[in-house]
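In this view, the complex is presented without one of its protein chains, the others remaining in place.
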Amino acid sequence: MPDSGLIADLSYRGYDGPLLPPTHRWWVIARLGVRQAFRKRAYWVVTALSAWYYLVMMAVLFFFERAAQSAPGPRSEAGFEAFLGRIVWKDQFLHGFGFAQLLYLIAALMLGAGAIANDNRSKALLVILSKPCDKRDYLAGKWMGVFLPLLTMMLLPSLVFFLYGALSYRDYGFLDNPWFFPKFLLVLVLGAAVHSSLVIGVSSLFDQGRLAGASYAGIYFLTNFFTQLMVFAWLTAQGFRRGGGRVSGGQSPFAEYVDRLYYLSVDGLLIGLCKAILGTDGSPQFGMPSPIRPVPAPPLLPTVAVAVALCVAGVAVAWSRIRAVEVVR
Amino acid sequence: MIARVLFVHALRDFLRFRRVLAWLLVIAGVAAAGWVWAGLMGQMAPTDVYARLSSILTFRVLPLAAAVFATAVVGQEVEQKTIVYLLTRPVGRPTLLLSRAAAAALVVFAIGAACALAVALAAGLGSGVARSLGQDLVALAVGSLAYVSLFLVVSLLLNRAMVVCLLYAFGWETSVGNMPGDLYHLAVSSYLSAIGSKPAPTSGNPLLDLLSSQLGLNLITPQRAWTVLAVLIVGCVVFGTRWFATHEYVPREDAE
Amino acid sequence: MVASLQNLTVRYGSFTALDSLSAEIPEGCVGLLGPNGAGKTTLIKTMLGFLTPAEGGGSVLGLDIRTQGREIRQRVGLMPEQDCHIPGLNAVQFVAFAGELAGMPSELALRRAHEVLEYCGLGEARYRNVETYSTGMKQRIKLAQALVHGPRLLLLDEPTNGLDPRGREEMLDLIRTVSHGKGVNVIVSSHLLPDVERVCDHVVVVSRGKVTEQGAIARLKVIEGRPIDIELKEESPEFVRALRDLGAAVEAMGLVLRVRLEGSAEQVSATIFRTARQTGAQVRGLAVAQRSLEGVFEEAVRA
Partner (left out) sequence: MIELRSVSHWYGQVIGVNDVTCTIGPGVTALLGMNGAGKTTMMRLITGQIRANTGSVRVLGHDPFANPEVYRLLGYCPDVDAFYETMTGREFVTLMARLAGFSAPEARRRADEAIDRVGMSDRADRRLAGYSKGMRQRIKLAQAMLHDPRIILLDEPLNGLDPGGRREFILLLRHLADEGKSILVSSHILFEVEQMTRSILLLHRGRLRATGDLRVIRELIDRHPHRIRIETPQPRALASRLVEWPFVLSVSLEAGGEALEIQTREPDRFYGSLPELVEQGLPILGLSSPDNNLESVFRYLVEA
């Protein structure tokens, strides 16, 4: 094209710019998922809400400390010390994680229910596979596009609480276990992975995000209902009070296993995972005395195995449902 | 004859392999939960165990199934755009609606009955339990008609009715039954439990009672329950048929 | 040569979709014709590297279809037949995303997305969600996402499907300009032969897994002896008789006469107009007779 002309040719022209080598396209797809997630206001609202336990806990700690300071004297000091003594730090993360389960579900639905289902409806695969991508790129990208925002959402509040604790309560044993935070991070990674894999798997079965979401929520709540029944059953059998005598069903062969059944739901599994990896059965919330006894932690290896198996199953379902060859019918 | 064709067609659609599998899983879950519970409530009378499980499990699954299948009668046809083939056949719209709704009610009843049977087996199928089971089957039959006709009307009036129906089934039916005062009159389940088997008024365990909707005292007599349910079913069916016969149902673009 | 395929055989289980197919696809705009189920779709899939041929091989833009599928797809743009888009994106985001998938750096992809959308006539609507688009706009955005990375070869599958007459005309104009003088080669797969005729210079006819005809349209349409078609206002036996007296072979097809006369084109036309004037017939159309593309197609499919 001559440079001397004053009138530019604005009709179609080719593209001579750089093209990256045709590998690792999954990251482009994942980045779109992450961007779409971060652009949603609801995502940040849910993230903020999921921090509620940590926030209340911080408020409680703050309140007790102020109370101890405002009425100086050995009694209130001792009271505060006793309060801190009752608190098991790692259990606060367990509760923070456990009490945010519903919000994690909402986030998983928001991020993942439509991830593949809406693509099925709009036949997005036609666009994606006609570019230098394949099925693996697509699935990996979609999975990461749900997993990364979900992990971020789980991580942010606990990170804030961890920093707060590390700065304020070092002297009270907050940092005693150097392996604690990596372990908790593992819990979050597994938790986010379970949610992403399952929701992606369910999403791939539908072509409307709405139906996929309803189905995943259905699975979640039905199993949740089941495990709630089981924990009532367990409490009925073992007695509600910690250390209390057995009320009924003592001779039943089920009594021993019912506490395992409690972990047979999505949220139950994640809480069980958290307990098993952190090595705790749980303790009263907010350091307040509570009569209800916690369900003991499940064994570590089988729990992790179940979680990993669920991830594999979800991804496998999605893999089998995505038909790469249908690009041009 | 066309009614039978429609009925069989709807039934075959409702009993597709994937759907059957999903519901078998639900029923298996109910059976498992019932089994564990029954084992833990060893000292309770089997009929009481049965009644309790029945109201916690069976009568929870019933509205859930009804919500899924009643919205498939018309709503799903509109969404998958196949409604056009049904509406342009020489079949009266009432026949069309009623045959499909009958298929839905039958499937819902079958699911309810399977749950009831699973629960009865878990509680130990003695003569007392068998009698309760018989009573419950009647209640389930009426219940599937009631829920299906109710949700059918909802799905005729609203787009995307399933969410509304599920919310009603889970939220309204479970909470309103437990409300203090006379609010329980507004839940279908209260009338169904008046027809079906009833557990002993209280078990002494408030948590259990809350769970099995036994907190509020249900004073509905079976006669009253029959009348109310009959009016509900007939009313919904008549209204639904009228509405369906006079309103437009065209395939809808379903952009989210 | 844009693509060359040798003895390509593709099977789905026991079904042979492509049966030792060989084709040379020249530069320019090529129409890919064939009945339903003839193997056109399989051919496109194989050319994009989605299917591994059981036997034979070939190259697209000099890249091997067996081993370099990704490289091929980076240099090729595909406009699929069905409506497709990425949910939740507006037109610019969608096209830019398609560009990034092809390997463009994000800023360049965004800049180019605006440019391509403008070119495809979606400039006004580029910030709208694609799901709200009408049929014609959906068709255009499919073209835009196929063009964004500046492909050297464009595969268009039924590009005028569902378009109304005006939309079809605009789409064909777009295809014609891209494929002529802009360095883009185009393969159009279509059932609408007049559309193919309007934009393509060459055709390849596929039938039962084989190429049964290929070549320049102009050459395929030639009729031996170059007869002339004359359209009259009204039927005129005198005119026919007069022409026959002059030694012409006349074949009457309603108001159209197919005439074979010796002599140069100018002499023939002069004879015709003179005869018409003498016999009182009015000539309303005059053209060198050609086979219709449909005739070419039918013959190729029957072979």
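In order of appearance the chains are A, B and C, and numbering begins at 1 in each one.
One rule holds for everything that comes next: a residue touches a chain if its C-beta (ideal position, glycine included) is under 8 Å from a C-beta of that chain, and two chains touch if they have at least 3 such contacts.
What you see is a predicted model; the values in this text were computed from it and never measured.
Of the chains displayed, those contacted by the omitted chain across the entire assembly are B, C.
From the options B:W35, B:W172 or B:Y249, the residue with contact to the chain not on display is B:Y249. Which of B:I2, B:V20, B:A130 or B:L157 touches the hidden chain is settled by the complete complex: it is B:I2. Which of C:H191, C:R208 or C:R291 touches the hidden chain is settled by the complete complex: it is C:H191. Interface residues of chain B facing the missing partner chain: 1-2, 5-6, 9, 13, 16, 80-82, 84-93, 245-246, 248-251. What chain C contributes to its contact with the hidden chain is residues 33-38, 41, 81, 134-136, 158, 161-168, 191-194, 233, 265-266, 269-270, 273-274, 276-277, 282-288, 294, 297-298, 301.
What we mean here is this: only the chains that are shown with their structure count from here on.
When chain centres are defined as mean Cα coordinates, B lies farthest from chain C.
The leading chain pair by number of C-beta pairs in contact is A-C.
Distance between chain centres (mean CA atoms), chain B to chain C: 58 Å. Per-chain CA centroids place chain A at a distance of 52 Å from chain C. The multi-chain contact residues of chain A, meaning those touching 2 or more other chains, are 114, 118. Contact with two or more other chains is made by residues 256 of chain B. Residues 26, 29, 32-33, 36-37, 39-43, 56, 60, 79, 160, 162-163, 166, 170, 205, 207-208, 211, 254, 256 of chain B touch chain A in their complex.
Of all residues in chain A, only 10-23, 25, 28-29, 32, 36, 114, 118-119, 121-134, 324-325, 327-329 touch chain C in the complex they form. Against chain A, in their complex, chain C makes its touches with residues 41, 44-45, 48, 50-51, 70-71, 73-74, 76-78, 80-88, 97-98, 100-105, 108, 112, 118-119, 131, 145-150, 157, 177-178, 182-184.
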